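Only one protein chain is missing; all other protein chains are in place.
Note that the chains are named A, B and C in the order they appear, and that numbering of residues resets to 1 at the start of each chain.
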Amino acid sequence: VIEVGIVGGTGYTGAELLRLLVRHPQVALRAITSRGEAGTRVDVMFPSLRGHTDLSFVAPEQAQLQRCDVVFFATPHGVAMQQAPALLAAGVRIVDLAADFRLRDPGEFRRWYRMEHACEDLVAQAVYGLPELGRAALRGARLVANPGCYPTAVLLGFAPLLREGLVDPSMLIANCASGASGSGRRAELRLALAETGESFHAYALDGHRHGAEIDQQLRVIGPQGNAHCLFVPHLLPIVRGIHSTLYARLTPAGQRADLQRAFETFYSGERFVDVMPAGSAPATRSVRASNVARIAVHRPQPDTAVVLVVLDNLVKGAAGQAVQCMNLMFGIDEGSGLEQVAVMP
Amino acid sequence: VIEVGIVGGTGYTGAELLRLLVRHPQVALRAITSRGEAGTRVDVMFPSLRGHTDLSFVAPEQAQLQRCDVVFFATPHGVAMQQAPALLAAGVRIVDLAADFRLRDPGEFRRWYRMEHACEDLVAQAVYGLPELGRAALRGARLVANPGCYPTAVLLGFAPLLREGLVDPSMLIANCASGASGSGRRAELRLALAETGESFHAYALDGHRHGAEIDQQLRVIGPQGNAHCLFVPHLLPIVRGIHSTLYARLTPAGQRADLQRAFETFYSGERFVDVMPAGSAPATRSVRASNVARIAVHRPQPDTAVVLVVLDNLVKGAAGQAVQCMNLMFGIDEGSGLEQVAVMP
Amino acid sequence: VIEVGIVGGTGYTGAELLRLLVRHPQVALRAITSRGEAGTRVDVMFPSLRGHTDLSFVAPEQAQLQRCDVVFFATPHGVAMQQAPALLAAGVRIVDLAADFRLRDPGEFRRWYRMEHACEDLVAQAVYGLPELGRAALRGARLVANPGCYPTAVLLGFAPLLREGLVDPSMLIANCASGASGSGRRAELRLALAETGESFHAYALDGHRHGAEIDQQLRVIGPQGNAHCLFVPHLLPIVRGIHSTLYARLTPAGQRADLQRAFETFYSGERFVDVMPAGSAPATRSVRASNVARIAVHRPQPDTAVVLVVLDNLVKGAAGQAVQCMNLMFGIDEGSGLEQVAVMP
Partner (left out) sequence: VIEVGIVGGTGYTGAELLRLLVRHPQVALRAITSRGEAGTRVDVMFPSLRGHTDLSFVAPEQAQLQRCDVVFFATPHGVAMQQAPALLAAGVRIVDLAADFRLRDPGEFRRWYRMEHACEDLVAQAVYGLPELGRAALRGARLVANPGCYPTAVLLGFAPLLREGLVDPSMLIANCASGASGSGRRAELRLALAETGESFHAYALDGHRHGAEIDQQLRVIGPQGNAHCLFVPHLLPIVRGIHSTLYARLTPAGQRADLQRAFETFYSGERFVDVMPAGSAPATRSVRASNVARIAVHRPQPDTAVVLVVLDNLVKGAAGQAVQCMNLMFGIDEGSGLEQVAVMP
């Protein structure tokens, strides 16, 4: 059994980790920390968990995280990098659901997260936790940077095109939309139902943290180093779900290719990436509460591919992917604890 | 032309007052105050008003409110009572959209709003601003306590039954539901879309401020003094709209009465209370953005009346009713500036 | 392993049965019928099931249902009663998710469902499938009438009060609200998002089928035979969830009783009925996609109890409860296949 600790369990990714881990057959939840809620039962904050756990939040000092096999950081950015060195030194593995170990370039980290990195040396050791695009490195990994929700959707959608050289890597567009839970569990006016309900708008036109992450990883995927994606996020008046509409210019090779087959081949055997039949337009609800990303590829005009990707931002876009990474890190069945069928309608 | 000032225009009732008043043919908006937003153009905060006003928020000291004919307080509770004495002394009339002048009993005010009243003597002079249930006193009034959104719905629904002695005044139930804008424009976690979207729950089972207001006014309406209503509010995952499902035990007289006719007679000639045909179940959307309350009365069993009331919490439940009161105070057409057709779908 | 057939799997309750049964450890799905969709893969109609089943819909004649251990009817009313006699004669057990076997009185069935009953003799043998209020009869039952979604919520809420004689059984009110999936998967204008989104309204003020079912079962629960509940349903602009706000007049015994303790005692040991801590107001999202009903009891005034009940209309209100009944019928763990944690947010 894998002994698990969670740091910062009062947000949505923390709650979702709990939803998944309390039912994971090889996991024993040992501790969940929250300074502000120390002593509060987890199911008082999240009544959905009543009957599934007796845990209470504990202060970080009390948590004895060094006794865990793995610790998930479901914290704001900047926390994991403070605690990672000691935990790793104690032999504890780490999955960081925040961004501390995603950006390789310290300058980029500083630019987008407006803080100095506390352990730049560890960044190089961190494995980017997108199993379908880099499974080998995750096997046995000690420090995993769990991807952002948008990057997961965008990277899964572009990867088959990019790796095969089917598209121009410098002219990629990702028009994305996320449900409100993607912004976290926060008391902010802009997230109020009366502000965001029955409405829709774009945001972050001047640049979004996930844009840097997307470009960095696109360059890992593509044979050339110059990939760049114009990323425009939008806020959907729903709770869960990410939808990405990706546009790419096909190269001559791409124009001759069977795109449907390229995707099916690329993701052949993957449990959590579902290439839909030709002509499909997957809805976010088709993956609600499940760890699956569904993808459809179209060629509406000869020189352009449009890829549609949906996933649940809290599962495949966060906690589910983190559990998938943990399974790989510990060499157990990659899908353990992640078999939930999507909740539809 | 009526010169108007608004104190505290950064909330939803302030924004709604602006929506109505910028198109009111007999009104000139002179000032809108906000300490925090002084200097900001109103249409920067509320882009929906672009093209309709050039006003900017001003600090209260700069607003010269004493030159206005009437000042609306769209503030948190406790502000109007601080400024009312001086303004009234300067000959300015007041419509308070908060609760400072609603509760006659200072003990009740203290109990529910947890503050001492700053001018108890003025409370007695204030007129409760529900025109359909007390129009005469509003004509020429100098200080109006604009009703709460829930009380408006509940009182309009029970009044025809209560005033005619058709129901037992001591056994009234008001099962109400409000859209999220009823809680104001606030950065609170409980109002976040990810918390309230795709969900529904009751609240304030241990008592709600509007319950005291409802009981007080029910006693004004009814021939007996003992009216009491059990009030249970719920939070709807929509932006605007209040729905009240009212239950009352019919007296023997009530059991013999033609309830449909009783309602039609009671509200005969009223522009802003619409008694629906027998058998109707009005939807909140049928009054969206309009100043109308729609009411349907049913007798599902011989001894029980069920009254359904819908209104827009920001219009007939707040800003629209305040304008209706202002129109009466100044002796102009009661419906001036309030002719908007409901927005449906 | 229990061999299962589903008749009429193209609606929401059918889809939800599939979601639960494909992961049920003791179940093998043998056939799912649909005349209109015969030959279509189930996961073409419901992409959420991709990767979880290879079944296709078959015409009823092809389904060989008589070889199953149990058949679920997720059909419109009137279908199960046509096929039940032959299946039962062949030794197949039945769980009817429609209303064919709910109403004991053939006259009531005729009145509310506007059809003659095809096998009145079987009605008497049918067991009403609400385990928490009648588990013994379900053990080994051959024909189960799965309760309606509203009745499940209302009966679970009133039962502890009624069975102990704490409330006046003749003056019960159930103010209920359901998400749109409760009306089924249908092409009807009134269910369109543009009609029901951002809105709220009551319906069926002149009587609802579930009202007859509620009254019948209340009389089974209560010591006296005269129970009656005024039932007023409302349509919520959400997909899933039922919320019931129940009102009851306390008897003198009820006024002296500790209601919280009465509920906790009554549901002690129940896995799928969760009595919330005193003062709670459960939200529908706290049970989304799970088989749990959460209940809170309040006494807002000395003579009145208010009970709040939430459940997922497609799980505890339909397919989940049907699986729970099946588990009891076959003597396996009652919670098998029903351990899903609620999806929140």
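Assume a contact is a pair of C-beta atoms (placed from the backbone, for glycine too) under 8 Å apart; a residue touches a chain by one contact, two chains touch by 3 or more.
Nothing here was measured: the structure is a model prediction, and the numbers come from that model.
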Sole contact to the chain not displayed, among A:G222, A:P237 or A:G337: A:P237
Option touching the unshown chain, where B:R19, B:R102, B:H201 or B:H298 are the choices: B:R19
Which residue of A:L156, A:A194, A:V275 or A:V341 touches the chain not shown here: A:A194
Residues from chain A at the interface with the omitted partner, ascending: 173, 175, 177, 194-195, 197-203, 205-207, 228, 230, 232, 234, 236-241, 243, 245, 247, 279, 281-285, 288, 296, 298, 300-301, 304, 306, 308, 310, 345
In chain B, positions touching the absent partner: 12, 15, 19, 22-23, 46-52, 181, 185, 197-198, 239-240, 271, 274, 276, 280, 282-283, 285-290, 292, 294, 314, 339-345
Chain C residues touching the omitted chain (full complex): 12, 179-181, 183, 185-189, 191-198, 237-239
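Here is the rule we go by: only the chains that are shown with their structure count from here on.
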Size of the rotation, in steps of 5 degrees, that lays the CA trace of chain A over chain B: 180
Cα-centroid distance, chain A relative to chain C, in whole angstrom: 36
Chain A and chain B, separation of their C-alpha mean positions in angstrom: 45
Overlap residues in chain C, where contacts from two or more other chains coincide: 197-198, 239-240, 282-283, 285, 288, 345
